[in-house]
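Shown here: the complex without one of its protein chains, the others still in place.
Going in written order, the chains are labelled A and B, and every chain counts its residues from 1.
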Amino acid sequence: MNLYLIQVFNGLGIGMIYFLIAVGLTIIFGIMNFVNFAHGAFYLLGAYACYAIADLTGNFWLALVLGPVAVGIGGWLGERYFLSRLYRVPHMYQILVTLGLALVIQEMAVLIWGPIGKPIAPPEVFRGVMIFGNFAYPKYRLFLIGFTAILALALWLLLERTRYGAVLRAGTESTEMVSLLGINIFRVYSMTFALGAFLAGLAGVLAAPIRGAEPFMGPDALVIAFVVVVVGGLGSFAGALVGGIVVGIVQSVMSSFWSEGANIMIYVAMALVILLRPHGLLGRA
Amino acid sequence: MERDVSDTDSAAGTTVTGTANAALPANGNDVGCGTRGVKLAAAGVSKRFGGFVALRDVSIQVRERTIHSVIGPNGAGKTTLFNCLTGVVPPTSGVVMFEGRDITRMSVHRRARCGMARSFQVTNLFQNLSVIEGLRLAAQAKTGLATFDFFRPKERLVRAMSDAESVLAQLSLERWRDIKAGELSHGQQRILEVGLALASGSSTLLLDEPTAGMGVDDIEIMKQLVVALSRDHTIVLIEHNMNVVLNISTTITVMHQGSVLVEGPPEVVRSHPDVKAAYLGREC
Partner (left out) sequence: MRRRPLLLEPTFLASIVVVLILPVVLPSVAMATEALIFVIASLGCTLLLGYVGLLSFGQAIFFGVGAYACGLALIHLGASAWGGLLAAAVISLAAGLVVGGLVTQRRGIYFVMLTLACSQMFYFIAYAMEDITGGDNGLLNVPRPPLLVFETTLLTLRTPMSFYTFAAIVFLCIYLFLQRLVSSPFGSALVAVRENEDRALAMGYNTRLFKIAAFAISAVVTGIAGALYALFLNFAPLSNIEVSMGERIIIMTILGGTGSLFGSVLGGTFYVLLGNLLSAIWPRWLLVLGLILIVVASYLRGGLLSGVNWIVEKGRGWGILRSFAVRAWSATFRIRTPPRAQP
């Protein structure tokens, strides 16, 4: 019993990281209709930014603030000067160009930091475990769940309660309409892309103390984000949240039954969702 | 929310289906009030999108080898009815019958193979393929298992090839036989749009605004084409151009706010007070 509860908590933490990656992917696709295969690379950059900053300053909190911001700025520049030229080309070429970009970023990471993964220690305060009666749980993972929950709430408020959020939601329905309202759609695009990169970078920073930073983590994260999006339904915030948590929990609970098969079960779950609800758990037809 | 709809769907579906079947002729040749058998019929068809009712209990009967036009102001539900007939969206309740068979839940491609072909309101061709290849593909769709022949050259499928050539001649597009469909003029593309439906060898053609965006001269050509086709085809026509509709239709169904307002031959519809009211607004 205790074991499963721990696995559920683990799954929740991992699931929230998946959510952060997938939500960026989903809003970028929702408003810009742009398929970003380099999204996993942002996650990779986040993890390495965490490593570099924590290594240099010894301060995880600085890394938590600066890492995602750096990735976000990188994403903004990339969108502004490079990817924005791709909006009119068919999806296939967007996929190929961003796939090429992901390869370049991955290989650059190997060149800079070497092919071997780098471990990253959690911050001082959150090392060790917390004891609840006869139940012990790593402090950092508790922090992760709490922090990402607050983050999800903040993101929800940003999307639901601010002018930017309103523009974004309107843009998901009809980009043309938004431009007709006199809003500079290209600025919205840049902002959205930067936000997506920021969130993926944040996921990378948060995941780093758990799994370290290694150069080939990008593609795995991308595929998981796709599964989340397929399970939850593309284009919706709630879909990414539900999908992320479902995938995280399935993965971690299954790992205590059948450790080799935990990863398989994610995809079996996805196949089931596709067969039973082709548009995802929360997707619209 | 989706669940709510589907629950009410099934409830409404059962009740309406019962009455609708009783109202429908058992087969296509059963004569109602006209002289020709019913080819395609909708009985008690309703369609809801969430809370919005796009079609409310619509029944029409399309008789064999007639031109049956569906008209109405924007938002009257013409396109939704058309989509229910062609299978793009399933009706919330009600029954669609074709040649005496219930096809309400039949998929788009199976309806096509039963002999119902459609054209599109927004030109929807094989832009990068030649005119003849598009027609050949349409004709090939009807050849059944031969479509799965993966070893002989496609030109050897003589049936499809000769059907395509004869439709090409019927459309008077011989000169443009080998150019890409996307390079035709708009008027020619509209003609080819109808041609692709025709080439499939279907007995019934559902034409969605064939004259959309056409110039005056081209409209005349299209009009003549549709009339010529009606000699051996049953035609359902959605059309905005009143001149065309009143000129060539056998029967006209006027829709308004999701329901059938008036149905009858052009003379009746032309002078019907409700039709004027629907088009010009309630104040008149």
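In the analysis below, contacts are C-beta pairs under 8 Å (C-beta built on N, C-alpha and C of every residue); 3 or more make two chains touch, one makes a residue touch a chain.
Only a predicted model underlies this, so the values are computations on that prediction, with no experimental measurement involved.
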{"item": "Touch partners, limited to displayed chains, of the chain removed from view", "value": "A, B"}
{"item": "Sole contact to the chain not displayed, among B:T147, B:N241 or B:Q257", "value": "B:T147"}
{"item": "Candidate in contact with the missing chain, chosen from B:A138, B:V194, B:M214 or B:A278", "value": "B:A138"}
{"item": "From A:L56, A:V104 or A:L153, residue that would touch the chain that is not displayed", "value": "A:V104"}
{"item": "Contact partner of the left-out chain, one of A:Y4, A:W61, A:Y93 or A:F186", "value": "A:Y93"}
{"item": "Positions on chain A contacted by the hidden chain, ascending", "value": "29, 35, 85-86, 91-93, 95-97, 99-104, 106-108, 110-111, 219-220, 222-223, 226-227, 229-230, 234, 260-261, 263-264, 267-268, 270-271, 274-275, 278"}
{"item": "Touching residues on chain B - with respect to the absent chain", "value": "86, 108-110, 112-113, 117-118, 120, 124-129, 133, 136-138, 140-143, 146-155, 157, 160, 196, 200"}
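The rule is short, and it goes like this: only the chains that are shown with their structure count from here on.
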{"item": "Distance between the centres, which are taken as Cα means, of chain B and chain A, whole angstrom", "value": "47"}
